[in-house]
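Removed: one protein chain of the complex. Kept in place: all other protein chains.
Chains: A and B, in written order; residue numbering restarts at 1 for each.
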């Protein structure tokens, strides 16, 4: 068994949960582990490009696309969101404490070789096209995830 | 160590989270893995029979029972529920994309031999009786769960 691999399913698109996922991923990568983050459902919002990208969608997929946040800078919190004040407050204390922003954590993960996989099945459902997601992201379904998880000794669902 | 077993605690009763759990369970079962889903707290709603079943309950348990959804067709979403519009929208895009419904995913899991265990402790709390839950469901507590998890190489809490 490979004890140096970790997988994290990022189901949530909440600021705080994505932050937790990225901190664990970066920590494990810094300790020499292979890390795979599998973004599915609302978690896909964390790896969207910040700007709108034209893509062919059904009406409902277009609605999902418009209503959901584009990228880590737009995520809301799971608690104390206060109509968007929560992430601003959290950003303030993060800055004051010298903590990395979500964007910096995401960049660090990529630099450290954390593998980012977008769930193709939920992309189809929510109407996300590859050109809307960050460059360098890989693509896969549940079989891809299970293959990665079988090689890992820590598998989290966030 | 048995690398062909997976366990999923289905704590959430949200449409989207139950869907994720069922997709992982079906995927693993299709790849030949033993899969155990352990339904607890709100997750129990996913394995309720759709019709009301008479059962002796305390007043508060009756309230819980009445307010909570009966079965996968009645689950709300964790995000963008829009007073029930969310699951309808999701159902629409799932149909358009040819994805399986929650009911079909649940049926497939049963057909593939996924073991469904209802948490007896939370059943007692919320006042769920065996006759209210789907036929074929097994029953157990935390010791049952831990016994299953000890044999598995992937254990998720959803």
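Just a few scattered comments:
The working rule: a contact is a pair of C-beta atoms (placed from the backbone, for glycine too) under 8 Å apart; a residue touches a chain by one contact, two chains touch by 3 or more.
Nothing here was measured: the structure is a model prediction, and the numbers come from that model.
Annotation for subunit B: contacts to the undisplayed chain at residues 1, 9, 11, 13, 40-42, 58, 60-61, 63-64, 67-68, 121, 124-127, 141-143, 145-146, 149-150, 155-157.
The chain not shown here touches subunit A at positions 1, 3, 6, 16-17, 20, 23-24, 26-28, 31, 33, 78-80, 89-90, 92-94, 96-97, 99, 153-158.
Note that only the chains that are shown with their structure count from here on.
If each chain is reduced to the centroid of its CA atoms, subunit A and subunit B end up 25 Å from each other.
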